[in-house]
Structures are given as C-alpha cells and as structure tokens.
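Take a look at the structure below.
Here the complex is missing a single protein chain, while all its other protein chains stay put.
Presenting chain A:
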Amino acid sequence: MSAAGGAVQAQPEPLDESETRRRPYGLLLVAAPVLLVGWLVIWPIVSAVIRTLWQPADDGGYEFTLETYVFFFSDRYSLDNLTVTLWTTGMCALFLLVICLPISLYLRFSVGRLPAYVQSLAIFPMFVPSIILAYAFIRVLGPNGMVDILLNAVGLPKIRTPYLTPWGPVIGLVWDNIPLTVLILLSGLGNVSNQAIEAARDVGARWLQVLWYIILPRIGNSILVALSFSVLGIFSSFTLPYVLGPAAPEMMGPFMQRTFRDVNDPQMAITQAVITFGFCIVFGLFYVRSVARNRGK
C-alpha cells in the first residue's frame, strides 16, 4: 500500500520503446517529391522575383529596382493584355459554371442509358489535344467554315465568326475545361444524398428552392475547387489564345512568349510571368483554403 497523499506514482515503462520514438520513414517518403517541387517550382519562382527586382547596375553590381513593374503597369498595351486575360478568365469561369452545373445536376440525378452517353460526351474533350480542338474550331466556326457553308446552303447570311476575336479563346477554353469542371462538380454532388433532397421536397421546397438552399450550399467547396483549377489553367493558357485569339490585345501566355522570343526582352517576359503568377496564386489560395476547410470538417 502506498502512503496517502504526497506519493509520486512512477510512470509505467512503455512495453515497446520504439512506440515513443518518431520514425522518419514518412518524411523520407515525401522528401524526394518535396525536393523536386523545390527545385523545379519554388526556386524558379524565387529566382524570377529576384531577377526582376535586382537588376545589373551601371557599376557592374546589382541594384533594387521596380523599373520593369512600373513599365508594365504604365504601358497601355501591357495593361490591355492583362485586362483581356482577366476578362477571358472571368467569362470562361462564368460560362463553365453555367454550362457544367446543369450537366452535372442532370448526370447526378438521372438514371439510365442517356445520362451515361451524356457523361461520355462531357468527358470527351479531355482526350482531344488543344491544337486539334483549335483547328476543329477554325474549320467549324471560322470564316467559310462548316457553319457558314451550311447557312449558305439554306440561303442564310454568314455568321460573324468569333475566330481571331476575344470570344475565340473563350469558346475554345470553355470547351477544353468542361470535362474537369463536370468531374469535380459531379464528385461534389455525390455527397448530396437523395434523401436530403427528398427531405427538402417533403417540407415544401420546389426544385429551384432545393437547388438554392440545399444543393448549392453543399457543393460550394466543389464549385470553388472546380473554378480555381479552371481559372489557374485558363489564366496562363497559351495554345488556344495563340491560335484562336486576336493579335492585339492578346492573353498573357502569348504575350510572354512574344516578348521573350520576338521582342527578345527576357527581363520583361519574366516580369510578365511574375505578375501572371501573382494573379494565379490568389486563385490558388482559394483552392488551398477550400481544401483546408474541408479537412477541418
């Protein structure tokens, strides 16, 4: 028997001492990818930021300067390019939501063979390379394309083609991003049970009220993730804006490429890349916040 009060109980010895030691195996497993990300992603970002802020001085050394940024934000042409990029991204996000949400809702709440075909059709663009899509677009909606030929055949006037206008990249990028957006929204809708919807209808909700009060709040995170992914890709896209878009103003992707290769101004091209990265990271933070919030739940 131990004395009452004051007695300090000895801590029992752990049966397996290795239980109390931290094992480094997990860290070792992630070390290689983390190093690769550091080398191929983080370092180029840091290097680009440094190269735009510390530039060679006349005395042979380096000096801190915001010269290239000041030029970018005071140059009408650069600002127009940034504006058209933001406009294209915004329009694409809007169209993707308007097009993909009904498709996802249909696929989630319908059964049978037709939804399976619709799903295959919605996923199909994922397997079509952007360059092929761009040329298909030109052959269909371009000047003297298939639509024009069909309209002409029935005696109707030609369409005003979106090819080489800001709408060209919008149409191409929306088409290109439909599969990923549909898949992400569909996965979010999978978490909305049929019974949750039936319960809402049971208490008197009509279909639009079910959508507004029950479905949309439940898939808010999925919408955010889908749009973040799409916007990140669209903002810095190159092929479709390069082939389908106007020569001026142009989106940031072709603009960077032309500044680097045609104008031969790598310093300015890097500045444009850092500014593009700055916008993309905002959308990236939305995505990270959404994932973190889900993990928290």
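Just so we're on the same page, a contact is a pair of C-beta atoms (placed from the backbone, for glycine too) under 8 Å apart; a residue touches a chain by one contact, two chains touch by 3 or more; residues count from 1.
The definition used in the following text is that contacts and distances are computed from a predicted model.
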Name of the absent chain as recorded in UniProt (options "1,2-phenylacetyl-CoA epoxidase subunit PaaD", "Trimethylamine corrinoid protein", "ABC transporter ATP-binding protein" or "L,D-TPase catalytic domain-containing protein"): "ABC transporter ATP-binding protein"
Residue among A:196, A:248, A:263 or A:282 that touches the chain left out of view: A:196
Full-complex contact with the absent chain, from A:99, A:164, A:205 or A:274: A:205
Absent-chain interface as seen on chain A, which is shown: 193, 195-196, 198-206, 209, 213-214, 217-218
